[in-house]
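All protein chains of the complex are present and in place, except for one that has been dropped.
And then chain A:
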Amino acid sequence: MNMHTQPQRTPAETALIDAFGDRLSLLPGDGAVMLKRDDAIEAIKHGLPTRRIESWHYTDLRRLLNAVPDFDPAAMTKAVAPIVEGSAVLAILNGKSDAKTPAVEGVTVQRLSEKLTDGSVAPGLDPYGSDDAIGALNTAFVADGYFVDIADGAELEKPIELQNLQAGGQTHVRLMARVGAGAKAVIVERQAGEGAALTSSVSQLVLGEGAEVTWLIVQEQPETATHLAQFKAHIGKNAKLTLFVMNAGGRLVRQEVMVRTTGEGADFKLRGINLLAGDTHTDVTMVLDHAVPHTASTEVIRNVVTGKARGVFQGRINVHQYAQKTNAKMACNTLLLSDDGEFSTKPELEIFADDVVCGHGATVTEIDHDHLFYLMARGVDEKTARGLLVKAFVAEVIEELDDETIVDALEAKLDDWFVTHG
């Protein structure tokens, strides 16, 4: 995975390599899948990425991943209520999918373990380039998840909620979804659990022509868990994807977003909220490829940093040579509420086309004292007033989603976080 030969393996690297040997006979997959797994573990044998690898500069995984828990196949956990009432819930409990899934018209669901066994998902298991530690880790160990197919023209009335709930130990899951031409869906990806777990979770989405998808990632791992996640999408002609990411937990979190516009008229929105507390590290890294002409994207990330939390946003937009008339705008705004917290932002625009509009901006601020005074001058005590202003700072991004049930559900999640950390 990287060109530097590591002098000595870390305990985490050794634990992962040993675990692969132990687990191999239990992992589903035909010959093609098992070959991908072998390649992936080879990459890990070369060492986890360090700060010398550019894309991992702010998240030195080799240093930060200092322990890897054992697998705990006997651990139990239960599905939880979906954030939007009435959603069809597809649960993955302690890394295992459920044989019984709710029937939704226009939607076909298969367990990923079956798709690994028959080898049909093998082509999708390749990591994203040579520095893709999360992709490699997941490909080596992935045992289950779901494959969701939404038929052409299907318009889902209620969201589908994919729940990945860990129970401690290691879990490696993959969620694959194909959304057919003209189909419309809201998909919620819940990432949570109870233990000092190591989870890797890779989501892969393909949007057909004219499809419209809102995908919400709600990550609320406990402050003991390491959560390594990836979201990959291809957006077809005239298709629209809104990806909302909310990080509100975890000890060591990296959420990668890799999106590619593959058809003219494709539109991508990334909206992210990072609520950071305690002694934690959270990294959102996006690589967006505008690969064809006439596509648009906007990215807005809002961060609230308290305690000794550290946050990272890397946003890379590649505009390919023929991707004329690309329109891309990126903003990352941070509210820094403690002297010990920090946030690093790294926007990168790589533009090979000559007729494009691209921009980015980043700010770091404290609570506006004029605003605080105004609220207090109406009788709102200082703590409540601060809470209102911090919530307002991130709620702006949620309210843009424009769907009342989703906005209410996410604001309730926001309130949960403020009750615990406010």
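Definition applied: a contact is a pair of C-beta atoms (placed from the backbone, for glycine too) under 8 Å apart; a residue touches a chain by one contact, two chains touch by 3 or more; residues count from 1.
Simple rule for what comes next: contacts and distances are computed from a predicted model.
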| item | value |
| --- | --- |
| Chain not displayed: protein name in its UniProt record ("Fe-S cluster assembly ATP-binding protein", "TldD/PmbA family protein", "Carbon monoxide dehydrogenase" or "Thiol:disulfide interchange protein dsbE") | "Fe-S cluster assembly ATP-binding protein" |
| Per the touch definition above, residue among A:381, A:402 or A:415 touching the missing chain | A:381 |
| Candidate in contact with the missing chain, chosen from A:39, A:118, A:131 or A:396 | A:396 |
| Interface residues of chain A (partner: the chain not displayed) | 369-371, 373-382, 384-385, 388-389, 391-396, 399 |
